[in-house]
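Written out below as structure tokens is the structure these notes cover.
Certain chains of the assembly are absent from this excerpt, and the rest are unmoved.
By written order: A and B. Residues from 1 in each chain.
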């Protein structure tokens, strides 16, 4: 059942995409063969003034973050690396097609011919939208089937487009998407994780950890995200000083959160040792928290302050909040997205509100009049958003929950969570287990033979139980 | 013999390169110190109008694809990761020097002073040319020596320059190189693999597979290629709408082939499990198939259709064709390049021909008159190309085959294929094998001692054979 479902859902959705693209999607004037005529009409003198050349490098960086950054960050589990990077690939590739359509309908539907014109900015926005869904994936990593993921992505992208429409029409400013992307993605993921709560998840506890090399793979993902985050926060900004400033602010904020994460991690962990989980995640919080205010004249030192605060919040979240939420709130957050995305996202929204309120026209030059109004809307929206998360749980997300809990999606058993064997061909492991078994049982067989010689029968039971214990340990070892 | 050969060939070729560069290669006007004068003569007002700034980001992406994308994709074998990434490095670095010369002689020899002027576009073209040879390397991965690879690259680059000259003079359009790069590279590699057919390759079957982490490494390579493919297809395109459109088309086509690959892979594989080999390779087919038509106004939904078709073809190729070719056609295709490059490349050529035929001047604006003619040439060329592959086998490639089969190149024995130990210092493995031996033999030695005490001699033979079996299993395990 599982096979044909994945197969047919992928095919049906892809064909639906083709049909909808055929009806709705056209090229942007800048990407259209009529560009030369358009140039003449708009007094553009050179092909090089095509916006493409000023967006494409940023787009590439964002694209790398989505597919390589998130993908590799999700490989940290010792036996779910294929699933982490593979399903990330699947839902991103699906999500971006759907995002192009949804965002097009909401933001840029051409009223003359009812089509969507896609260009460089649409592709970046589609990647942003996918980022929100990947954050949600992080909370459910290892506990859901690919089909559930695709349903989640379909709903997530739709919800995202609506939410983005509301927020951006109210406040106009959220360049790096602290709220639109990160807070949304975070709380969406946590809600789904809450809906799909598994009381017996401890049965697959042996697989819920990292191995030495899977931690290094995840670290590559972290670095991809960290290095390219300035592009993320500046990609769709206004040309000129805005983008320039967004890069500087994000760069500084990220640098500050690295230091703070190391500090708090060494303070909180056992015997002062650093934890890879913190370094892989909390170091990125500075980028999230700088999202909304990235283009604002916050001045360099404030960017550092934002980085410090977000680093502290995020690391403490991993130490205190994640275990608390799992124990008392029935939210099992595999990647700790609450600490990396949701909380720093809220902080980012607050920073945006405060800075916009304090920004006077003298700092912003002649163009900054609307800022005070915006800041009030910011605050309002923050409250609205925090409230919304609760109210939506009873509405849209409840029905989503019902859909996701349908038994036919083929989600893994409690004892098979975080295990690639369920969905992927993993030949190596079988050999491992076989070899392990042989390695433990050979001495026992020998002893058995000896025992049968009637000299040493008394100690047989003891030896057997000991050997079984060894076998379990070795299995554990080879998985790691 | 092997050592001094590698050594002297590398040195001699590098010195030959230096000599040829001294005679032929000069800087492009845009990279020359006389640029300021050139600017005055050509009414260029700002340094920033140097084409460098509009090509360099694309060049970097292509460069990353060649060295990191291909290199890491070739690490998928459990014990040939060094060879995959290392020899990829060697032949790319050699190939690009030779490509600069060959492409210069064929395409841009300055008839006034018989020199080649190299600039940003030459570097991108050299990387493209190297890509063709790396594709060919993929078919022979693990079965050839570094010297054979260098001979292959020398011949491949030369052949590529000739072929490119012929094709681009006939049809003018092959931006992303579906035919010029991928189909050429694919069939060149398959021919060499056919020449170097090893009937006893099954002797190294134990090493012809992936381990868990080597699959993740290869997946990083895949993602590098996937993410940067839009740059590959647009890098040497015309500035303006053409490059813009090439990016959008490639982006969509790639996204569609990911979904299709997951669908077909889960359908075809055992018990509905996904196969990493498919995900690593077939997801890229959309980029290959979009190569020729990348700049054409195919409209977004057609790009999705191309992606779907290429994803299906490529995945079915892995399931059906590769085993068939190995069994019945004496072609051992290690990386499945026939499925990833050759077939989608042919599809891409066909797409180019069809779309060019249907493109009318109304879509293309005032500049699209020549399209119908081009499309006919396209079709002609496709047929010519398919025919050529057969005829060349008996000509140039036969002599190449003779050269490559010379016994002095130091190619690995049949039982040592896919093994890094032949060409690389791999200390870790020795320790592994030693430890494995100790681990199995210690109990046996103990038992031996016991046996000698004459109490338990009868069971000795049985124990010994059992222990030997365990040893083999453990060896197998530690390699994986």
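Here is the rule we go by: a residue touches a chain if its C-beta (ideal position, glycine included) is under 8 Å from a C-beta of that chain, and two chains touch if they have at least 3 such contacts.
Bear in mind the structure is a predicted one, so any value in this text is a computation, not a measurement.
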| item | value |
| --- | --- |
| Assembly copy number, counted for this structure file with 2 shown | 3 |
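Everything below uses one rule, namely that only the chains that are shown with their structure count from here on.
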| item | value |
| --- | --- |
| Relative orientation of copies subunit A and subunit B, as a Cα rotation angle in degrees, nearest 5 | 120 |
| Approximate Å spacing (C-alpha centroids) for the pair subunit A, subunit B | 31 |
| Subunit B-touching residues of subunit A, taken from the complex the two chains share | 2-4, 6-8, 10-11, 13-14, 17-19, 21-22, 25-28, 30-37, 46-48, 50, 52-53, 56-57, 60, 63-64, 67-68, 71-72, 75, 79, 81-82, 85-86, 89-90, 93-94, 96-97, 118-120, 123, 146, 213-214, 217, 220, 423-429, 431-432, 434-436, 438-439, 442-443, 445-446, 449-450, 453, 455 |
| Of subunit B, residues touching subunit A in the complex | 49, 53-54, 57, 61, 78, 209-213, 215-216, 219-220, 223-224, 226-228, 230-231, 238-241, 243-245, 247-248, 251-252, 254-256, 258-260, 262-264, 266-267, 269-276, 279, 283, 297, 299-301, 304-305, 308, 363-368, 439-440, 443, 447, 450, 455-456, 459, 462-463, 466-467, 469-470, 473-474, 476-477, 480 |
